[in-house]
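A single protein chain has been omitted from the complex, and every remaining protein chain is retained in its original position.
Right, chain A next:
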Amino acid sequence: MAATMTMNTSLLDDDVCPVCQTDRYLNPQMKLKVGPCFHKMCENCIERLFAHGPAPCPTCRQTLRKATFSEQTFEDLSVEKEVRIRKQMSSRFNKRREDFKTLKDYNDYLETVEDLTFKLVNEIDVETTKQAIDRFAAENRELIKINADRLLNESRMATHRQEMLRKERQQQREAYLKELEAEQLAKSEDRKSLIQELATSDKSAKTILAARQAISLKKTSMRKTEVKPITASSVGSTSMFSDSYRWMQQNEDLDRRQQEEEEDQANDNFDPVQSLYMDVELGVGYVNSVNNNKAHAGGLVYPLLTSSIGVKDLYVEPLGVGNLSQVAKAGGYRNAFGYERAIEDAHTALYLPGL
């Protein structure tokens, strides 16, 4: 979990700032940072050296700025460097399995990327490598952009899912606790009434106890059979749905689109929810769209497979939409509800296996 991840460098006891030779013993608060040339320096030294703008690194003479220093994540600086290079690489080389015809092609691609990265990391043929990378980036500009967007969407979806899962579990736990509490309450209540009965009734204590025993046995067996499914499915599914609803509301930019959509309704224009996917030539991919015109009929979504044809051309009107709209209205659907489901489905469609 990124949020809870707090780097505590105090564990690295043998830290010494190579510039001022201060060590952890003298200055327990010392923080070492790493510049783009991968030389360490303590914060004080950075303040001192780069107070008046760019200055050369004391170790390698490369010109550096204060802002370029960042905290060290890895103990091993070579890994730190590698990861930074990978970060740059991953922003360009983001092709996916779906972008290739065969697994072998994909693996070959992965290997070339790895080769390039490896060269950069170990500083072999840096110039030619960089050229190759630029060439690739130029050739695949559009695909890179699409994949970047996809990635963004996916990560958003993943966060959302995680959040939903967490909430669901919490709900389950609460339900369980409530159940326990109710049971406890019933038990104590039972006890009270038993004592009451024993005190007031003129039946013998034995018969009263026996009757009680029978009742409580029945109850426990009832509980065993009954309670199970309640906590299992129904709580889970409703919470899933209501949660996703809430998420949609929180998700600002989607929300805004949704509002626009509602405003645009009168125009009868085609207005897909995710404009990102529209009118782009995709080799293989999904286009998720909601036809605004018919959407209020019940939130229908058509994941379409496009090659070079526009989304609009492929749109097929489903049968009986008019009737459906009647039904939907009778069912009390609000438009917004339909859109939410549409968006939800659009996102889940991303998780379909490659076609």
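Methods note: a contact is a pair of C-beta atoms (placed from the backbone, for glycine too) under 8 Å apart; a residue touches a chain by one contact, two chains touch by 3 or more; residues count from 1.
The working rule: contacts and distances are computed from a predicted model.
A single chain of the complex does not appear, and UniProt lists its protein name as "DNA 5'-3' helicase", one of "AP-2 complex subunit alpha", "Serine/threonine-protein phosphatase 2A 55 kDa regulatory subunit B", "DNA 5'-3' helicase" or "WD repeat-containing protein 46". Residue-wise, the contact with the chain that is not shown comes from A:79, picked out of A:79, A:138 or A:185. Among A:51, A:67 or A:103, only A:103 touches the chain that is left out of the view. Those residues of chain A that touch the chain absent from the view are 1-2, 4-9, 11-12, 73-76, 79, 82-83, 86-87, 89-90, 103-104, 106-115, 118, 121, 155, 158, 162, 169, 172-173, 176, 228, 232.
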